[in-house]
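Take a look at chain A:
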Amino acid sequence: MSDPGSYVVKAILIIPAVSAALLALLPDDRTTARLNVLGTLLTLLCAIGLFFVRPEPGLFLIVDDVNVVFIVLNTFVGFTTSVFSGSYIAHELEIGRLTPAYLRFYHAMYQTLMFAMNLALLANNVGLMWVAVELATLTTVLMVGIYRTHEALEAAWKYFILGSVGIALALFGTILVYLAASSVLGEGLNAMAWSVLVQEASAFDPALLNLAFVFLLLGYGTKVGLAPLHAWLPDAHAEGPTPISAVLSGLLLNVALFAVLRFKMVMAANAGALAPGPLMVTLGLASVVFASFMLYRRHDIKRMFAYSSIDHMGIITFAFGMGGALANFAGLLHMIFHSLTKSAIFFSVGHIAQVKGTQKMVDIRGLTVSHPVLGWGLVLGVIAIVGLPPMGLFMSEFLILTSTFARQPLLAIALGAGLLIALGALLLRLNGLAFGDAYGSDAPTQASFVPMFTHLGLVLAAGIYLPPTLVSWFQHVAGLLR
Partner candidate 1 sequence: MDRFALDVAHLFAGGLVLVSFMLLYQDRMFSLLNIFALHALVVSLSVAWQAHIQSAPHLYITAAIALIVKAIVIPVVLHRIIVQLGIHRDIDTVVSIGQTMLGGIALVALSILVMHPITSAAGTLVREDLAFALSVILLGLLMMVSRRNAVSQVIGFMSIENGLILAATGAKGMPLVVEISVAFSILVALIVIGIFLFRIRERFDSVDIHALDRFRGEQP
Partner candidate 2 sequence: MAVILDVLVQLGQLLLVLLLAPLLTGYVRKIKARLLRRQGPPLIQPYRDLLKLIRKEVVLADNASWVFRVAPYVIFATTWVAAALVPTFATGLMLSPAADLIAIVALLGSARFMLALAGLDVGTSFGGIGSSREMMIATLAEPAMLMIAFTVSLLAGSTQLSSVATFMQGPDVGLRVSLAMALVGLIMVAIAENARIPVDNPATHLELTMVHEAMILEYSGRHLAVIELAASLKLLLYMSLIGCVFVPWGVAVAGQDLTVYAGSVVVYGFKLAIGGFLLAVFETAIAKMRVFRVSDFLGAALMLGLLAALLLFVSRSV
């Protein structure tokens, strides 16, 4: 392995692992936050390096058009979130919600999570991918429960149990895929290397593949949070520390969905296999409609945005289910824009909840009056998340809806209705949160606004102009996805 790319890849995995170990050992809670930022920053730089040098796909790790963008996104959001988490955690220490011991644990887990997600994205071996996703799940479980309140522990427990079942299903699917492959490729690692699978998939036994896909879709779909497998998601978002909510919504859901996509490509490469489209469309549409209605009865601000994540995961799944160059392209765009926007929203929500000392929306009012920057940041984020221009999600939703309506008018109308209902709910809450007379404390925030506005700025810029290289990669991927 002489080419520089492989070193870069190794670095992307090793840096988080090492910093996790360091953070677990270091006692001091002042430097740890900075070290955390440093680690993620280094990872990000290495990941950016992938744009320039790309290693040959190995049996275990791979870098291709599909995942390169997501790795960079992953490390980037990881970095910004660590910056945000610095100021967030400092406040948590002040008010004594977290003890230094738990803080050490928190940072170590954070890096472990980064490691796990990078591994899942980089993995070429489907078994390895499965292990990585399981690791990511376990770490987030531990972080969700970190506040040790009753609700937090129940949320973590629920997440743990449902996640384990999901993992089991996914594993069975993986085994089936291996069986299907091994009959063609012979036994051994080849039969688990995704890059090989995609090339040889046409020869696999379609029936076996179908069964495998059902299990994989449900297993990883549990992580994605598709209704009716979503139950863990809202509570995990609401009860855990906000940086974790941001990472969950912004990255982990993407990673799980990414796993599904890998297998969809395998399915797409096999002519005899059933089209995965209808399944994904059904699940996606169910999630969209369900989540949109759920938004109306939410009182906890973080739980509400968690449901909005379910909503958007549904949209993305729907898009990939519809397939076709336009819809797939739009789906990929939507994944990126959603993770940026949603994490930005959670950044602002985290600070808001800290300032107001509550997550109950009835006690948070008139933010644009009391905290203009936070308030308008939230407004901007919500405008972006409901898919209004000039933010990027408008573009992806435009593509999804128009391309669908020409083919399946009824589906498009259903999706549009779902979007409209979600828009109604979120704007209704936004009215209360951002406008009207200020309510609750208007103490100044020692917040770091940089991450939030960096994300929103990126979404805005991308909504207006997309770099051609990204476009060409995504068009290639969209082609692979069929």
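Details
The criterion applied here is as follows: a contact is a pair of C-beta atoms (placed from the backbone, for glycine too) under 8 Å apart; a residue touches a chain by one contact, two chains touch by 3 or more; residues count from 1.
If you want to know what made the cut, all candidates are chains of the complex that A comes from, given by their letters.
On a predicted model such as this, the values are computed, not experimentally measured, just so you know.
Note on chain A: across the options 1 or 2, its touching candidate in this complex is 1. Contacts from chain A toward candidate 1 in the complex involve residues 125, 127-128, 130-131, 134, 138, 148-150, 153-154, 157-158, 160-161, 164-165, 167-168, 171-172, 175-176, 178-180, 182-183, 187-189, 192, 205, 207-208, 211.
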